[in-house]
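Take a look at the following structure, please.
A single protein chain has been omitted from the complex, and every remaining protein chain is retained in its original position.
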Amino acid sequence: MPKMKAAIFVEPDRIVLDDKPIPDVGPLDALMRITTTTICGTDVHILKGEYPVAKGLTIGHEPVGIIEKLGSAVTGYREGQRVIAGAITPSGHSYACLCGCSSQDGAGTKHGFKAAGGWRFGNTIDGAQAEYVLVPDAMVNLSPVPDALTDEQVLMCPDIMSTGFAGAERGGIRIGDTVVVFALGPIGLCAIAGAKLMGATTIIGVDTVPARIEVAKRLGADMVVDFKKGDPVKQIMDLTDGRGVDVAIEALGTQGTFESALRALRPGGTLSSLGVYSTDLQIPLSAFSAGLGDNTIVTSLCPGGKERMRRLMNVVASGRVDLTSLVTHHYKLDDIEKAYDLFSHQRDGVLKVAITP
Amino acid sequence: MPKMKAAIFVEPDRIVLDDKPIPDVGPLDALMRITTTTICGTDVHILKGEYPVAKGLTIGHEPVGIIEKLGSAVTGYREGQRVIAGAITPSGHSYACLCGCSSQDGAGTKHGFKAAGGWRFGNTIDGAQAEYVLVPDAMVNLSPVPDALTDEQVLMCPDIMSTGFAGAERGGIRIGDTVVVFALGPIGLCAIAGAKLMGATTIIGVDTVPARIEVAKRLGADMVVDFKKGDPVKQIMDLTDGRGVDVAIEALGTQGTFESALRALRPGGTLSSLGVYSTDLQIPLSAFSAGLGDNTIVTSLCPGGKERMRRLMNVVASGRVDLTSLVTHHYKLDDIEKAYDLFSHQRDGVLKVAITP
Amino acid sequence: MPKMKAAIFVEPDRIVLDDKPIPDVGPLDALMRITTTTICGTDVHILKGEYPVAKGLTIGHEPVGIIEKLGSAVTGYREGQRVIAGAITPSGHSYACLCGCSSQDGAGTKHGFKAAGGWRFGNTIDGAQAEYVLVPDAMVNLSPVPDALTDEQVLMCPDIMSTGFAGAERGGIRIGDTVVVFALGPIGLCAIAGAKLMGATTIIGVDTVPARIEVAKRLGADMVVDFKKGDPVKQIMDLTDGRGVDVAIEALGTQGTFESALRALRPGGTLSSLGVYSTDLQIPLSAFSAGLGDNTIVTSLCPGGKERMRRLMNVVASGRVDLTSLVTHHYKLDDIEKAYDLFSHQRDGVLKVAITP
Partner (left out) sequence: MPKMKAAIFVEPDRIVLDDKPIPDVGPLDALMRITTTTICGTDVHILKGEYPVAKGLTIGHEPVGIIEKLGSAVTGYREGQRVIAGAITPSGHSYACLCGCSSQDGAGTKHGFKAAGGWRFGNTIDGAQAEYVLVPDAMVNLSPVPDALTDEQVLMCPDIMSTGFAGAERGGIRIGDTVVVFALGPIGLCAIAGAKLMGATTIIGVDTVPARIEVAKRLGADMVVDFKKGDPVKQIMDLTDGRGVDVAIEALGTQGTFESALRALRPGGTLSSLGVYSTDLQIPLSAFSAGLGDNTIVTSLCPGGKERMRRLMNVVASGRVDLTSLVTHHYKLDDIEKAYDLFSHQRDGVLKVAITP
């Protein structure tokens, strides 16, 4: 049985590179040979044991690569084709998928819904930080990469860009809106790019790290709030002349950012939450107009599927958004443990790390 | 100066009937002679001092009556015409109104938004529990009552029906949805009627009072959960065979109902909140899929304005919904203090009280 | 090779019952044994040669039956299970499906879109007027029938009800709307039921056949216009006191109904077209406000897929809509040629014909 290298979750605080069998290809699957992948903040949650996955699982959900082998029932692709797959890999046939909610895919469950069930790579099945990854429901998920685009140009599509843009889309941003984005990690930065792409005309970024702030400005932030320089809500109110924002995007996953996002809204505004939370949340009465404020709070899990990927690659190809500067570091798969060390400690101004087998 | 009788907030626990001058009519106003009005749960919050209003304010926001006098700049109506006005009286010209958010009307403020600012009657201006009420921005707010409809038939339109239906509308109910409504007071009962009117096919009501449950069934509830007979979330999950609901409507304003509504949702579901809360709220992590559940939480304040009233009276006229059974008691305005006593103590199976000057 | 009986298109004006091999079952397919099916107006277009299909094709797209055999890659079902499938059978994996447009499914085409491509049964693959039908992409399309519902109760779900309701849904009907439906054949009747289900409060049906008008009233029509008794647009304007309708649903497919629907709209109204047209259409300038009327015209092809079927069966199970009176005649499959004769000549007040093998 042929072997491959894979980054495996062993136990909290230990992800190691080890050998695994190259997986068999079922009728609806495709085997993808990874050419580039990356590490996500969620992977660090897994590493730290904050998000539980099975011991022995291959981690990672952002694959760029080449089709090595197609399942017997898969048509419309050819082996050797260059593709990506989204972090979320919907089945296409669950009730959740068919009612427009494919990230909550519950294929195989009684009613077809499962919380975050569309997230399979590196969560419920082996992931992409390996030499090969098995893509389930290949016809739904494999998205051909245009020749003109490099691996690194499309590396943000499977998760970061899809999630960040979803923050803008689910916020219902309209032309002329004022938007704030809390936390300028890779997701927040993409939310800024997404907000600009949808026609927001005043975009405020909240962070404190100068390098992130600089990237945010390049991607569309018109103003920046350093939360270390005073209450961010007060600063946002000052910047908006007391009006508040139409849409606030939360991109961290803490009570502080969630609550501030709510407080920064104008009456009738929308809080679009992208963060992965690890504690209960509080909605202070005063931030919620006692329930009379016509507010909307939405949470979003990264949309997946090949149509989503196609659209995001369209954005890259159009030059409307250039995210290549988010890739600050490069590692070989053999050195992925070092990459985790760097990334999990947020050293050296790291934003995203490109991993190449 | 001619006088009229009005129910006035004196101090917490004291609303009294007293004399007040009949108000002057500004150019955009209309003076309405009240023929029927009613008491709302919110008025009881005011009575108890839980929701602050100015001492001396006339209470009430549900007017049915006759145009007594029109402002000099008001066209399109005639004195003597029978009309209602919504509990919320938008100006029609604030930025909030013009961006589709008229309950948050901030006419007169710098940016045109004010939390719950559209609610003026019995909150920031004199209300409808009186012989006369002054309707601001009359051309936006006066809605002629079809001759065929009685006062009592349209008495629920200004608030109860508009709010309850908004719970269904803002929940985005679609044909074939499963919906739960928490708390079957007048608002919750109207939410049930609204859910049915939008095509929900399984509607579950949660309450414990037999009389309310019976009305709920008449208005569209297919199943009922008595929260005294066990955890309502568990009961809802049992009734839906473990699936959960597409939309949960909260119609009380407590942590318990809010949290249960969230827990009753299928992944990707929507919580539509109508309650007026008096404490901070908690979103338990487990009820929120750590932020990855593609959930939506919306709050709604009663939509107002004459187009809204016209549509609601269309519903009444069509016979699709009959809410007359909600009027369980009748009082003269002279006896309104007795009506408050009955209503605030929820005695005698009271749902709504018709008050006639 | 085992044989079955099937209604086959031979040439214009000839659909005959003949023997065909029972089809082989591919990995993603399911073989369904038909227990009840029906004839659609579209089948009559095929019969008359107005809509071209391949000679030798089995006709019919409204299957109710039992799973006889499942493909090797199909999970989540069991043989012997009672199911329906929609008239439109999307693949679940085309770009069209993944962008919310599954009736235009172009699975297998370069870009994944094909006009009306989701309609396969009795159009591009063998259909349901047979003893067996092969259901493609079974996991997307097979929808289990609740035990409590009879075949005839769900017989309208695959096409008539899905199409008619889509007319209401795509028209964006809101609570309190005034709606007109042009032509009260089975589709138009379901559009009336759908309009009522979505909260329209004044529903006007346009036809001239007394039996159809009577069913329309039972399903929700508040008023009826007999187009033989004068210009229907004028009658609609009279009934609405000169206002016009919010939404007009066209359910026939002629210039006359299309144009009248457009003329019946209030400014800013929506024309929702369901008809299958056979000639170019004219939009008269005067009916179109020279392009300045903020109008919307939408066309809809019957939505398919198991989630859609599940919702429609929910409607049936809820008792909100009862369409059994639409089945006016019953035939054995052996007599299907007689059924076509009756149905295509619209004899004997026929609405829908139940066919049982």
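Every chain is named by a letter (A, B and C) in the order it is written, and numbering of its residues begins at 1.
Keep this in mind: a contact is a pair of C-beta atoms (placed from the backbone, for glycine too) under 8 Å apart; a residue touches a chain by one contact, two chains touch by 3 or more.
Values in this document were obtained by computation on a predicted structure and should not be read as measured data.
Visitor: Tell me the shown chains the invisible chain touches, ordered by label.
Guide: A, B, C
Visitor: Which is it among C:14, C:218 or C:243 that touches the chain not included here?
Guide: If we include the chain that is not displayed, C:243 is the one touching it.
Visitor: Given that one chain is not shown, which residue among C:75, C:150 or C:289 touches it?
Guide: C:289
Visitor: Using the touch definition from the top, which of B:27, B:52, B:210 or B:256 touches the missing chain?
Guide: Here the residue in touch with the unshown chain is B:27.
Visitor: Considering the whole complex rather than only what is displayed, give the residues of subunit A touching the chain that is not shown.
Guide: Residues of subunit A in contact with the hidden chain: 165, 169, 174-178, 194, 196-199, 201-202, 222, 310-312, 314-315, 317-318, 320.
Visitor: What is the set of subunit C residues that contact the non-displayed chain in the whole complex?
Guide: That gives, for subunit C, the contact residues 96, 99, 101, 103-104, 106, 110-111, 113-117, 119, 241-244, 253, 266-268, 273-285, 288-301.
Visitor: Extract the touching residues of subunit B with respect to the undisplayed chain.
Guide: Residues in contact with the chain left out: 26-28, 72-73, 75-76, 91-93, 95, 97-100, 107-108, 112, 137, 139-140, 305-308, 310.
Quick note on the criterion: only the chains that are shown with their structure count from here on.
Visitor: Would you kindly state whether over half or under half of the residue numbers at the subunit B/subunit C interface are used by both copies, giving same or different?
Guide: Over half of the interface numbering overlaps between copies: same.
Visitor: In whole angstrom, how far does the Cα centroid of subunit B sit from the Cα centroid of subunit C?
Guide: 39
Visitor: Enumerate the residues of subunit A that touch no fewer than two other chains.
Guide: Residues 99 of subunit A touch two or more partner chains.
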